[in-house]
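Please see the structure below; I have some questions.
All protein chains but one are shown at their positions in the complex.
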Amino acid sequence: MSEHLYKYLRPEAFPTPFCAGCGHGILMNAILRAVDELQLDFNKIVFVSGIGCGAWIPSPHFAADTLHTLHGRPIAYATGVKLFNPDLKVIVISGDGDLAAIGGNHLIHAARRNIELTVICANNSIYGMTGGQVSPTTPKYAKTMTTAKGNPEEPFDLCKLTVACGARYVSRYTVYHIKPLINSIKKAMTTKGFAFVDVVSPCPTQFGRRNKQPTLYEMFNDLKARAIRYETAKGLKKDELTGKIIIGEFNE
Amino acid sequence: MPKLINKSLLPPKKYFMQGNIACAEGALAAGCRYYAGYPITPSSETMEHLSNRLPEVNGVFIQMEDEIGSICSMIGASWAGAKAMTATSGPGFSLMLEGLGYAVMTETPCVIINVQRTGPATGQATRPGQGDIMQARWGAHGDYRIIGISPWSVQEMYDLTIESFNLAEVYRVPVILLADEVVGHLKESFIIKPEIEIFNRDSSMSDKPFGTVQDDGVPPMPIFGQGAKLLVTGSTHNEFGIRKVADPVVQDMLVKRLCAKIDNHKDKICKTESYLVDDADYLFISFGISARSSYAVIKQLRNEGIKAGLLRLKTIWPFADEIIKSAAQNCKVVFVPEMNRGQLVLEVQRVLCNKQVISIPKTQGEAIYPSEIYNESKKYIK
Partner (left out) sequence: MEKIKLNRKWCKGCGLCIEICPKNVYDREAKVSTKGFKEIIVKNPDLCNQCQLCELLCPDLAITIEKTKKDAKVNK
């Protein structure tokens, strides 16, 4: 990462605890670039995270106030921080299992209340830390530790969900689409209201290995093949969108 | 710890109020400026009252989506510098236990009001019980200590709520006010004094917000936005807040200190009240509304010439071992009336292992009557 971003890190926490080729490190870089380009005061940001690999992005790597909370609850904690001290910028970074499964209730209600929080979902479609179980965003038919014959369930579209709940800014990018991702995180951080960024972040260790994409590069190729712009997707039928990852801004 | 004297918010005089509302006023007087809650009988009046009163004092009120969200947002607000509170009852308290454990681990000052009803599960929502006292002490997983306080009147719903905030701030620990439906819904007169003793947390900047030199100390607690670069985590952490998820020494030191900071200060935390205990042959040990019925019983027994006394526990947790031992020194039989199948009695039996300790339980979803305590105790009084 660029040297001028080192001031945002706790160097003693590196190397990161993530597996080789984990997309979360790329997201970490993107978030710090967004903070730097916006010239935000790092002392006035509180990073709130839950449990799981995604939750370890801010804690302990960021040299800011970090609140590493219970599984599924970061948005509830963030609500308390933001409401009591609105001068603080409160950014929630957590995984798909944390925000959408166990914490789904807090997600939809914070979006409904339109509280000024930036929620970044490090979405790797799997429970990575616990060993690769199916998550609410695992694609249909994907193999995981708990769906050896393929996932029988449809995944959540977290962007459509949060738009429906009233979020002010909603977008999805993959870590491969790094420049638009950084811009989108910047927009989310400056949104006056609830902002949600769904970041598709590959997990080669727990997801790729079991789905014939054992390296980050192979997973990137898959993301490239499946990604489709929001504007393009609007003109397509439902079955044409099967397996696609819609990227872009969902409510602008 | 510096003691402050605050003026009461309401004009000092005699008031006629419901327990739950007196509790809300006590919280405001103590400096509570954040409330997050979820409706549940029989505690909702506290929330309703605060929804109007908190904005008047520049506080924040929010009705969350569930009790888990309530306790979590309260902990978040506490780290942002608030004196924060939530109120609930049995089923809600069960949900809050994960947050309770988190508050203990991260040493977050906060106050939880549990207006106890009957259980298990939904039980009888409008009926009183005292069945959550062991849950309050042991409910969350892992080893820890909390402070549990029990009021027996509307006056104490006000006074002990203030006391709860003070203890939470001084010891950086969640404090649970174990009220019951009778006290919560009771309307009676009580007095608001002009001045109140207040303790505030030490929020000085520190690079060690989770460690002290003494192994039973309470570290200073910087808040978010001060530039302290806090690392707050529910995982095992060292004095700096850095996660140490496989270090046996750090785990041991942390858990020992979390327990010792309460255990070693028992003499300052534990408050009890004694009524005619000094010469008592028969000692009643009770708390909350059961203690109030017991008080009627000892007066009746005294009228009959029987030397009966009452030791009332205002502080249930930590358990007042030494006070109970010395109060029961010369008595023949100890009675423990309570509105559950016998929870407090287990602790009393542990402390008074050489005495005859009789449990007087009641689980009919109504207050335990003096006549019931009287009749049961008479079987053992010779």
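Think of it as A and B in the order they're written, each chain with its own count starting at 1.
To be clear about the criterion, a residue touches a chain if its C-beta (ideal position, glycine included) is under 8 Å from a C-beta of that chain, and two chains touch if they have at least 3 such contacts.
Note that the coordinates shown come from a computational prediction; the quantities given were computed from them, not determined experimentally.
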Could you run through the displayed chains and say which ones the absent chain touches?
A
Sort through A:Glu3, A:Asp87 or A:Asp239 and give me the one touching the missing partner chain.
A:Glu3
Just the residue numbers, please: which parts of chain A touch the chain that's not shown?
1-3, 14-16, 18-26, 28-30, 33, 175-176, 178-179, 204, 215-217, 220
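Note that only the chains that are shown with their structure count from here on.
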Using mean CA coordinates as chain centres, what's the gap between chain A and chain B in Å?
39
Per the touch rule, the chain B residues reaching chain A in their complex are 33-34, 36, 60, 62, 64-66, 68-70, 72-82, 84, 98-99, 102, 224-235, 241-243
Which residues of chain A touch chain B in their complex?
13, 43-44, 46, 48, 59-60, 63-70, 73, 76-81, 83-85, 87-88, 105-106, 109
